[in-house]
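Presented below is the structure to which this report refers.
Every protein chain but one is kept in place in this view of the complex.
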Amino acid sequence: MHKRRICVVVNSRANYGRIKSLLGAVKAHPDLELQLVLGASALLQRFGGVRSVIENDGFVPVSVVHTIVEGETPATMAKSTGLGVIELSTQFENLKPDIVLTVADRFETIATAIAASYMNIPVAHTQGGEVTGSIDECVRHAVTKLSHLHFPATEQAAEYIRRMGEDPATVFWTGCPAIDLVADLDLEMPADFFTRYKGVGDEIDIRKPYIVVLQHPVTTEYGSGFAQICETLEAVRRLEKQTVWLWPNVDAGSDDVSKGLRMAREKNQTKGIHFYRNFSPEDYARLIANADCLLGNSSSALREGAFLGVPAVNIGTRQQGRECGSNVVHADYDCRQILERAREQIQHGKYPRDGRFGIGDAGVKIANILATTTPRIQKRLHYSV
Amino acid sequence: MHKRRICVVVNSRANYGRIKSLLGAVKAHPDLELQLVLGASALLQRFGGVRSVIENDGFVPVSVVHTIVEGETPATMAKSTGLGVIELSTQFENLKPDIVLTVADRFETIATAIAASYMNIPVAHTQGGEVTGSIDECVRHAVTKLSHLHFPATEQAAEYIRRMGEDPATVFWTGCPAIDLVADLDLEMPADFFTRYKGVGDEIDIRKPYIVVLQHPVTTEYGSGFAQICETLEAVRRLEKQTVWLWPNVDAGSDDVSKGLRMAREKNQTKGIHFYRNFSPEDYARLIANADCLLGNSSSALREGAFLGVPAVNIGTRQQGRECGSNVVHADYDCRQILERAREQIQHGKYPRDGRFGIGDAGVKIANILATTTPRIQKRLHYSV
Amino acid sequence: MHKRRICVVVNSRANYGRIKSLLGAVKAHPDLELQLVLGASALLQRFGGVRSVIENDGFVPVSVVHTIVEGETPATMAKSTGLGVIELSTQFENLKPDIVLTVADRFETIATAIAASYMNIPVAHTQGGEVTGSIDECVRHAVTKLSHLHFPATEQAAEYIRRMGEDPATVFWTGCPAIDLVADLDLEMPADFFTRYKGVGDEIDIRKPYIVVLQHPVTTEYGSGFAQICETLEAVRRLEKQTVWLWPNVDAGSDDVSKGLRMAREKNQTKGIHFYRNFSPEDYARLIANADCLLGNSSSALREGAFLGVPAVNIGTRQQGRECGSNVVHADYDCRQILERAREQIQHGKYPRDGRFGIGDAGVKIANILATTTPRIQKRLHYSV
Partner (left out) sequence: MHKRRICVVVNSRANYGRIKSLLGAVKAHPDLELQLVLGASALLQRFGGVRSVIENDGFVPVSVVHTIVEGETPATMAKSTGLGVIELSTQFENLKPDIVLTVADRFETIATAIAASYMNIPVAHTQGGEVTGSIDECVRHAVTKLSHLHFPATEQAAEYIRRMGEDPATVFWTGCPAIDLVADLDLEMPADFFTRYKGVGDEIDIRKPYIVVLQHPVTTEYGSGFAQICETLEAVRRLEKQTVWLWPNVDAGSDDVSKGLRMAREKNQTKGIHFYRNFSPEDYARLIANADCLLGNSSSALREGAFLGVPAVNIGTRQQGRECGSNVVHADYDCRQILERAREQIQHGKYPRDGRFGIGDAGVKIANILATTTPRIQKRLHYSV
């Protein structure tokens, strides 16, 4: 009998960090074979060469597929989804996976789920059942409805998945593989940490405190990204702290965010800020673990942030409704509010560890379930049973 | 102020019958503008020239899009979905609809929902919340999660949609527009009914009783379609009744079904059977209303069939779990069981009218809601409110 | 050093027969590795399961790609080309061929050439430089302009390629691999020849004379296919000979041709005709070698027909201008003219062998050149040198 083939489609730097421990666990499992497909922004230089990071970690992709239609508008996000479905169905037809695993809630996630489910290949899904804003919210739940195995990060997410009508026998609360990576890690930063990565802007002195900013566009507020980022920029300027700033994802509206950042740079209003495109998942974990505060709307502030106890100010609607620990406070797109909350959080300092998103064993747990469970391809809304 | 632009994508003969009354209601509404897009199998000759039927009804499409990747395999269904997303997003970008309406649970349905929702265009959905087999089951619920306005056909479907976490304020139990068409109709068949449509096989004598067969492949049982159709063919042969047989949809496995039908024809085992590709929605309603019995796995046996009280034998898993009236009995893919149930049903004769799928006013109700409700583009799982 | 990877994309039954000897020669060559990709109509059941024929011949495809957009209209031919380019570029990116070989003049041919040439992979092309009608004419020459190595079938075609401005050092007159297959073959037909293949219609008695008809739609005369095929059907009816009729290619207008054939069948005007979907390349060669006459517009009547000396009546414009031997006479789309010419040709009987399209060694010659020539990726119109 052949090993069970588990195909994982990794599409971005964020994707990768959230699935890396599972990739390792699948690769190491005697009954599983890993089929790693790289696509979308994981292949794009301007998102920081995730491909080479992955290959350096010892994962060899069986194929790569380019699926991003350029433009970062709502229409091109839709088109990228369509192109993803077309390309991935060819991959699945040739790779013949037994299970396809898809991560979280992005357009590549649903493209993967659609291609596999139409092809009668069981879909396994991580990070389902969470609640947020942005288009991710409805995509995440649509992916749940297309999935045959659910690996939610939190107990509440598991409960929500069951309430949506999924068969409880297919819902496994394992915690999030993103936490595994953080839990396993020596979080100390080497002295040359900030010079290992390129990027532009003022130098960061590793011996001094710093904050981290990562703010993505909100696709359902398309057109407002420029104004939103300007509020954050002004708050950071007034805060007068060393700042590590990461460029946003490839989403509708990224251009607006980037434009705001570029204009600030041109006007020399980015004193103390260094802009980076990418870190390895481990270094990203170290970066936030040692930060005085996280600003923006990245889910990592809520997810890894809970485990690490790092103070965070979540800005705007993108994470609206997402479960979080006590390390997070919320602010509107409002310079003064952001500034005030950031000061309070820096003042407060570290929070105690919160294990709601997992405690470090999700990858191994999921791999074991993938090796032993035989999902039924015909789903049925569970209320009707 | 411009009229509210309602874009409806019609993709197949079945689609059309299920939305026709609404197309008329939107067109007639003083505050709405209808943008009709034709795609997928609605453009294909071998599915019976639905386009000309639509145009003869006075609906002028604003554009047509070819989206079917040939093959009728699981992989090509997936690809057709992807191509649909790509093409429809271009249409939506140029047509700028205020609301996009999508019907039921096919791959074109989810392609429409994905394109619109990524483009921040509210999605209205009919026939959500029902339960069946086949891939349609999970696609239908995924579309619900991507939709902003829900127009379920039955009270139970409305309840299921709410239980899945949709905001009750967005769920409108209107009944199904498919019933409107039946309710409005003079169901008498003209003497030349069967000669108006081409098709192949033995002649049907309109003065004598007949049965209707329509059996689609079940995508999640891909590969079994040939064996399944052979059971039905044998049952029909033994039943020795005049039979109107319709070709299946363009789905993974259609080829297997068609092969079974063609082989039976070559072997002259189709005595008394006439094969048709298409009827206008009205004539289809007349056809089933006057049949002694319906055989197969078409949802029309359950939906329009309930309203018409026409005896039906539902075969196999495709409609498994779908709500139905007393006019339906179930049979496995088993020649003897099908035969027995068919005889019983023919014996029984007509059932009383059952209004659970609607009573004939769905189109007008939906149009009024589309004209007056302003959907919120940012959804949120309602459990978390 | 790795073997030189030669990627051949086979897209249809006709394609396969025209490249099979070369596939064998590449596979057998010590310095070459064959990467066989199957696509387009080679994957479609209704074109006769070419895939299994190929696999039975011992060729294992490295991947398959579905690229036909259904409809057989001018728009869907264009779309199929586009989808082919998208899919094949992913294949080439993952397979990393050293040379891509593309056959003749179909939409899959130019899709292959565009994908490879934009990816800086040298393109080798067979059957360039010939002259015909249909869209194939301009596509063939466009492919020549995108190709880096030319393997024309005839001396005149080689001359035309050079006159079009290709570097003479890249033009190799090798003859056509299609002839190799015929030249190598025992042309005798086994007694059960006609029953080995399914198909529909009257039985063919192998002991009696028969003719072969194969008439494709002419894309540049889209809309006329139905009238054209009716003329041929009527001529065949009056000829009153046993007839083996092959279904047409997947091209804009195929539906019209098929419709003509189906209507004739329904009206019982196909006495003595048996319709087939596909033969293996060898059996197709046997079939035409032993026919009394070939009718239609297939290039095989001109190409293999010249070598075999089989009388042929070429109908209409599809082969207009194509070089041919004395075995071919021409007829308009005119029942009487076709009938008259067919009678004359049957009367005449076999013609002497004509080697202008090759003498049986093309495959080996081409493989040797592929193994030893290093094409320059930067082309230049040779007039300017």
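Read from first to last, the chains carry the letters A, B and C; within each, the first residue is number 1.
To be clear about the criterion, contacts are C-beta pairs under 8 Å (C-beta built on N, C-alpha and C of every residue); 3 or more make two chains touch, one makes a residue touch a chain.
Values in this document were obtained by computation on a predicted structure and should not be read as measured data.
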(request) Identify the residue among C:Asp98, C:Glu137 or C:Asp255 that touches the chain left out of the display. (result) C:Glu137
(request) Among B:Glu33, B:Glu55, B:Glu93 or B:Asp354, choose the residue that contacts the chain missing from this document, as touch is defined above. (result) B:Glu93
(request) Would you indicate which residue among C:Pro61, C:Gly84, C:Pro281 or C:Gly325 is in contact with the undisplayed chain? (result) C:Gly84
(message) With the missing chain put back, one of A:Gln35, A:Thr76 or A:Gln127 would touch it. Which one?
(response) A:Thr76
(request) Could you tell which one of A:Arg5, A:Arg18 or A:His66 touches the chain left off the display? (result) A:His66
(message) From the list C:Gln215, C:Thr243, C:Ser258 or C:Thr317, pick the residue that touches the absent chain.
(response) C:Thr317
(message) Give me the chain C residues in contact with the hidden chain, please.
(response) 74-75, 77-79, 81-90, 92-93, 107, 110-111, 114-115, 117-120, 131, 133-135, 137-139, 141-146, 160, 163-165, 219-222, 252, 317, 320-321, 377-381, 383-384
(request) May I ask you to list the residues on chain A that touch the chain which is not drawn? (result) 43-46, 66-71, 73, 75-76, 79, 83, 200, 250, 255, 259, 266
(request) Identify the residues of chain B touching the omitted chain, counting contacts across the whole complex. (result) 63-66, 83, 86-87, 90, 93-94
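To be clear about the criterion, only the chains that are shown with their structure count from here on.
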(request) Look at both sides of the chain A and chain C contact and report whether the same residue positions are involved, with over half shared, or different ones. (result) same
(message) For chain A versus chain C, what separation do you get between their C-alpha means, in angstrom?
(response) 50
(request) Among the residues of chain A, pick out those that touch two or more other chains and give their numbers. (result) 83, 86-87, 90, 93
